[in-house]
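Got a structure for you, questions after.
Of the protein chains in this complex, all but one are displayed in their positions.
A, B and C are the chain letters, set down in written order, and residue numbers restart from 1 in every chain.
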Amino acid sequence: MTDWLALLSWVPLLAGAFFFLAGTVGLLRFPDIYSRLHAITKADTLGLGLVTLGLIMRAENWQAVAVMVLIWLLMMGSGATTCQLLARYQQDLEAPDADKEPVHARR
Amino acid sequence: MSTTLFYLAIGIGLWLMGLHGLLATRQSIILVLAINIMSSGTFMVMVALATHSDPVDPVLQALVVTGLVVAVSATALALRLAASRRRRTEDDAT
Amino acid sequence: MMALAGFLLLTALAGLWRLLRGPTRADRLLPIQFFGTTGTTVLLILAQAQQQPALRIVALLLALLAAVVPIALVQYLRRVGD
Partner (left out) sequence: MPDAEWLFDGTLGILLLVLAGAALHARSLYAAVVMFIALGLMLALTWARLGAPDLALAEAAIGAGVTGALLFSTLYKAGMDRHKRATPNRIALLLPGLAFLLLLTAAWPLPEMHSPLPDQVMAHLKDSGVSHPVTAVLLNFRAWDTLLEVSVVLIALLGVRQLYPSHGEVPTPWPLMLAWGRLLAPLTVIVGGYLLWRGTDAPGGAFQAGTVLAAGGVALRLIGVLPPLGWHQWPVRLLVLAGVLVFVAVAALTAWLGQGWLHYPTGSSKVLILLIELMATASIATTLTLLVVGEKRELRP
């Protein structure tokens, strides 16, 4: 590992930390659940991606890199999916019959 | 105060928290949670000690792995007991 | 590196407030998702900082479960109804 790469890796690491902070602020301060969902699943997933990028720059071997890339892909998928699932659950609770016919019930 | 001692204290704290919960509540599902928290405290004491010894003590770690699996199956049984008792009392009431 | 991991745990500690507060059921599941992401990141950092490559596998497992478990939880929640 070269020194300048280790130094450079602090840029994505700190940027990742910033996005985690932003996600937390959103989780605490946003007014309703739908916007809070966005704060959690988008900002934090970006934070994870950036921290992973920083760690990849410091990784010793390619196996570690492969595992980290896999984790990053999984987290992007799970963030997006969980967001949809929770939002839809909440929507069904608030308006049980609203989504029976319209837009997204296409088969 | 070393890291080992710190986690020993946290483990004891968790155990006592569980004991307190066990004594303070009569809700059966919360009781199961309390027992689980107590077991987590015990595990933490064991793991802190395992990490402290050099080389890391594999016997303690293996014991905790065993304990975790036993704890989860006991929890499953206890929860099912709690749930079925609850339902049966409701059935009797109606 | 440990400072970064500590900072992430601090944000998790702040997120705890939402878990305690609610108000809706889905709101309380948000911090779980959040802890999953934070936990995975912390594990990756620990793997680097403590030189324990095995922790990366733990992170992979946590990421996988963070993807699988919400399906089960939401299905149960829907079944509970009110």
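Throughout what follows, a residue touches a chain if its C-beta (ideal position, glycine included) is under 8 Å from a C-beta of that chain, and two chains touch if they have at least 3 such contacts.
As the structure is a prediction and not an experimental result, all values here were calculated from the model.
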Can you list the shown chains that the hidden chain touches?
-> A, B, C
By the contact definition given up top, give the residues of chain B that touch the hidden chain.
-> 2-10, 12-21, 23-27, 29-30, 33-34, 36-37, 40, 43-45, 47-66, 68-70, 72-77, 79-84, 86-88
Kindly note down the residues of chain C that lie in touch with the hidden chain.
-> 1-3, 5-7, 9-10, 12-13, 16, 19-20, 22, 25, 28-29, 31-32, 35-36, 39, 42-43, 46, 50, 52, 54-55, 57-58, 60-62, 64-69, 71-80
Taking the full complex into account, what residues of chain A touch the chain not shown?
-> 74, 77, 81, 84-85, 88
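In this text, only the chains that are shown with their structure count from here on.
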Averaging the CA atoms per chain, pick out the one whose centre lands closest to the mean of every protein CA shown.
-> C
How far is the middle of chain A from the middle of chain C, if each middle is the mean of its Cα atoms, in Å?
-> 11
Between chain A and chain B, what is the gap in Å from one C-alpha centre to the other?
-> 32
Please name which positions on chain C make contact with chain A in the complex.
-> 4, 7-8, 11, 14-15, 17-18, 24, 26-27, 29-31, 33-34, 36-38, 40-41, 44-45, 47-48, 53, 56-57, 59-60, 63-64, 66-67, 70-71, 74, 77-78
Listed in rising order, the residues of chain A that touch chain C in the complex are 13, 16-17, 20-21, 23-24, 27-28, 33, 36-37, 40-41, 44-45, 47-48, 51-52, 55, 58-59, 63-64, 67-68, 70-71, 74-75, 77-79, 81-82, 85-87, 89-90, 92-93
